[in-house]
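Apart from one protein chain that is not included, each protein chain of the complex appears where it belongs.
Chain nomenclature is as follows: A, B and C, assigned in order of appearance, with residue numbering initiated at 1 for each chain independently.
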Amino acid sequence: MIQPTHKIRVAILGATGAVGQRFFSLLSDHPWFEVVAVTGSDRSIGRRFSDAVNWILPGQLPDLAERLTVQPNESDLGGAGLVFSALPSRVAAEAEPRLASRGVVVCSNASAHRMDDDVPLLIPEINPDHLALVRHQRRARGWGGMIVTSPNCATTGLIFPLKALQQSFGVAAVHVVTMQAISGAGYPGVPAADILDNVLPHIPGEEEKLETEPVKLLGAASEQEIKPAPIAISAQTHRVPVTDGHLLAFSVRLGTSASLEEVEEALHNWRGPSAVADLPSAPSMPMEYLADPDRPQPRLDRNLRAGMTVSVGRLRPCPVLDFRMISLVHNTLRGAASGAILNAEFLVAQGYLEPTTTGPVASAP
Amino acid sequence: MIQPTHKIRVAILGATGAVGQRFFSLLSDHPWFEVVAVTGSDRSIGRRFSDAVNWILPGQLPDLAERLTVQPNESDLGGAGLVFSALPSRVAAEAEPRLASRGVVVCSNASAHRMDDDVPLLIPEINPDHLALVRHQRRARGWGGMIVTSPNCATTGLIFPLKALQQSFGVAAVHVVTMQAISGAGYPGVPAADILDNVLPHIPGEEEKLETEPVKLLGAASEQEIKPAPIAISAQTHRVPVTDGHLLAFSVRLGTSASLEEVEEALHNWRGPSAVADLPSAPSMPMEYLADPDRPQPRLDRNLRAGMTVSVGRLRPCPVLDFRMISLVHNTLRGAASGAILNAEFLVAQGYLEPTTTGPVASAP
Amino acid sequence: MIQPTHKIRVAILGATGAVGQRFFSLLSDHPWFEVVAVTGSDRSIGRRFSDAVNWILPGQLPDLAERLTVQPNESDLGGAGLVFSALPSRVAAEAEPRLASRGVVVCSNASAHRMDDDVPLLIPEINPDHLALVRHQRRARGWGGMIVTSPNCATTGLIFPLKALQQSFGVAAVHVVTMQAISGAGYPGVPAADILDNVLPHIPGEEEKLETEPVKLLGAASEQEIKPAPIAISAQTHRVPVTDGHLLAFSVRLGTSASLEEVEEALHNWRGPSAVADLPSAPSMPMEYLADPDRPQPRLDRNLRAGMTVSVGRLRPCPVLDFRMISLVHNTLRGAASGAILNAEFLVAQGYLEPTTTGPVASAP
Partner (left out) sequence: MIQPTHKIRVAILGATGAVGQRFFSLLSDHPWFEVVAVTGSDRSIGRRFSDAVNWILPGQLPDLAERLTVQPNESDLGGAGLVFSALPSRVAAEAEPRLASRGVVVCSNASAHRMDDDVPLLIPEINPDHLALVRHQRRARGWGGMIVTSPNCATTGLIFPLKALQQSFGVAAVHVVTMQAISGAGYPGVPAADILDNVLPHIPGEEEKLETEPVKLLGAASEQEIKPAPIAISAQTHRVPVTDGHLLAFSVRLGTSASLEEVEEALHNWRGPSAVADLPSAPSMPMEYLADPDRPQPRLDRNLRAGMTVSVGRLRPCPVLDFRMISLVHNTLRGAASGAILNAEFLVAQGYLEPTTTGPVASAP
């Protein structure tokens, strides 16, 4: 593992939004990264970040916010060679490739390029080998930089147990129903008038993501593409009156038959690759099976290991498919900002980023 | 249809509880029934109902509460020949048969006897023919009265669309995930500390009910038993921070293939038997398909037609089974008190109850 | 009392908003009024109302919505001579006087003109004599129409008990703290991210209204102005996670000394003028004192008499001022749409409106 010898200069795109604020909060005190620039919408450009942002996270705005001025996405970003993108998808669609062509490494939480053939959709513990796709990406597009994306927040809650099951038994089909926190909708996001004493049964675009992203994440990587895993997924997504933490109830049909004990063991023992475990944001366990019959619960378990552990529980046989269970992910930490930061740490450790004082230049190992 | 010529004297068992209060509220102003007795726990026996009850429903306690004294379940119940049972299941297990043996007609919302071979689990619009089972029940048990039960609240939300699909295409399998209101847990029920900003993924006993009751409700009635419908059901139940209204997200595998249009038409056009439509508590439509892509929602749709209409929406093909959709039921109205009252009305209309001033005697038509 | 012999043609300004929808819902089935036009923002002009509105009220959109097209505020409003204004205050500031100058009677829920010297701030049960101010308004401004306003929703919850106390004892000072429902902020209004598991201690502009409007409402009317009542009011306003119903906790210093019994009697017996009681939207009791020690509560009591009764409770001596108590008002019914409709009914009954088929012409009685 490569460790940076001095702090890497980074920028946050879309820093005033809900996920952008999470990035800012996490990166303002990060051992490897130093925030040197933040971008925002036209309205906030030129203002001090502390004035432009309507800080919605618990606790105080980091002092760093006093010292940064909001820039446009097209600026030089303080010479940052690594950027974290919390841009709206339609803005990310153009802004991210433009930055990559300028030599910048983009770790994006936006959905715009997740399903592009040559863009890795990455979770280091799930599909570290997919990262190699960026060589093809950079060569084919002629980019000095690159785009690496992290998946949708609900996908992240599903993919850890699916990965463990796929490795042990194969997975043929998944039927998943989600109960998602309101923070997943950004800010201002869901009006209180819509969600108090209510459940919203429709999250535009969410079901498509949940039905396609896992298939890419679990797919087999070749040099130039990812072969989708042959898994049928049916997703029904809902918004519930919960601040943070997406809960998923799902059933799976396995590729081979297995006993309840074998499945529980597979979930219990899964750890992910050891190369990841030493990264600053990596939890000691990326997934944990909770044996209590009424866990995980959003309020009680979302912050497990700084919100980086996906918790799983209530494993039982399914009368329709093979097995059913539930899982929980902190949607703005593991499922968004922290997940993208872990991706960046993985890039650094794997030698994809070369830190310099004037900003890192992406290097192909 | 038989209409009563004067009001039938009825009693409410377990009247101080959450469902008991719904019974009291609905029956205090009912065209056919007159509440002459209420029962409650040892603590409340002998007290005026208005003093014994901790009224938790919106609005004022009906004046009738001033004129009734809480009695034990073993009393003469003011000569009532028809009782509505909102007893806890363990109490109902013994109290209901004892009353039936004394000649009383018991319309029960308790789960104790729902799955008894000779006890109808009844929704008049779904399985009116099951009611005939009570002849066998009374003969075999030597009862002057009878027990007729209404299903679990979540079952009620599932059974209407299932019935429509079964009639048109057959149903082979169902995978259902529920998001249930806190009123379904009775009172005091769920502690606020457990459910605020949270989802509870475990409702003890609920999944078993949801996997077995629909199979009985959709089963074929013979003279002495109900042959269960051959449907595999997988249920995952959750409690969400919603006051009233259970939302269900489910997928079905049909018995025969059908197009999306055919399925939507089947849901849209289903009405239920006309014999039921004239009962005082029957809604003009027991099920309604809502075409808006984000409906039904608990807060907006639970009170549709006095909470007696189950609403269905979001019908789409399912990549794993055949079709998926959502449904919503008001759990303490259609799914509990109003449902049991509709059952009683149906018994009267079908001639199973003979009103007299001293209390009705059950009669076998 | 004058009763209209045929329905009066009315329009709703700002009909797509939260209060506008309440107007539409209430007026689509009103015995005296017929909605012939609705207005909305630029975005919705020219669209069918059923398409333009994002209906957020429980239940179905009234059928009438299919037959109306959204118009600009400057249109002829279908010949309506009476309009209900749910306009944003900055829009109302200019639009309402323009309509009044064109001969239209404006019953406004907007705050823009509430404190204008010659505009009545009216609640028929509180200050019916203030209505006479419109003669001066019309004469001075040369208007054929007029503007009559209804107060802020929280003011409405405070003013009923204050009026009863003022009549019996005089009121010298009030210290009030509010806990207000999110529907008071309109739609989309408060983001869920701001209010779930939270209380917002600042509602811009609200405290000023609550400190000034009651003083006008309780003031003495002369021909040309209202002399403010000499009452010092201190208001602290908060938003709480409640859908509907503003709760107010307040203490008063009376003008003369009184016993607890006398104060309770004054609250208990207060009725308002009998001339109002026969109006279609008038409740049999505009204020009710609830004796239970834990009432009123928003969810249980907000809908009392169709949301038109302000409920009061928990009267006790105050160690700092004289007496303290709480009150509750349904903020979008009595506190907004229903209140303005009652004003219009009062105008009709008092002869201020002359219904014609082509639209009423305002007449000075």
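Here is the rule we use: a contact is a pair of C-beta atoms (placed from the backbone, for glycine too) under 8 Å apart; a residue touches a chain by one contact, two chains touch by 3 or more.
Owing to the predicted nature of the structure, the values given are computational and were not obtained by experimental measurement.
*Asks:* Which one, C:2, C:173, C:221 or C:277, makes contact with the chain that was left out?
*Replies:* Counting the whole complex, the residue in contact with the absent chain is C:173.
*Asks:* Consider the whole complex, including the chain that is not shown, and state which of C:41, C:198, C:303 or C:350 touches that chain.
*Replies:* Candidates C:41, C:198, C:303 or C:350; residue touching the omitted chain: C:198.
*Asks:* From the list C:243, C:281 or C:338, which touches the chain that is not on show?
*Replies:* C:243
*Asks:* What residues on subunit C make contact with the chain left out of this view?
*Replies:* The missing chain touches subunit C at positions 173-175, 177, 179, 196-202, 211, 232-234, 236, 238, 240-243, 247, 249, 251, 253, 293-300, 313-314, 318-321, 324, 326.
*Asks:* Can you list where subunit A touches the absent chain?
*Replies:* Here the touching residues of subunit A are 56-60, 196-197, 243, 299-304.
*Asks:* Spell out the interface residues on subunit B facing the chain that's missing from view.
*Replies:* For subunit B, the residues touching the absent chain are 18, 56, 182-183, 187-197, 241-243.
One rule holds in what follows: only the chains that are shown with their structure count from here on.
*Asks:* If every chain is a node and each touching pair gets an edge, what shape is that graph: line, ring, star, complete or other?
*Replies:* The chain contacts form a complete graph, every chain touching every other.
*Asks:* Regarding the subunit B and subunit C pair, does the interface count as same (over half of residue numbers shared) or different (under half shared)?
*Replies:* On the two sides of the subunit C and subunit B interface, the residue numbers are mostly the same, over half being shared.
*Asks:* Looking at CA centres, what chain is most distant from subunit B?
*Replies:* Max centre-to-centre separation from subunit B belongs to A.
*Asks:* Hey, how far is the Cα centre of subunit A from the one of subunit B, in Å?
*Replies:* Each chain's C-alpha centroid was found; their separation is 44 Å.
*Asks:* What whole-Å value do you get for the distance between subunit B and subunit C if each is reduced to the mean of its CA atoms?
*Replies:* Going by mean C-alpha positions, subunit B sits 41 Å from subunit C.
*Asks:* Give the residues of subunit B touching no fewer than two other chains, as numbers and ranges.
*Replies:* Residues 196-197, 243, 299-300.
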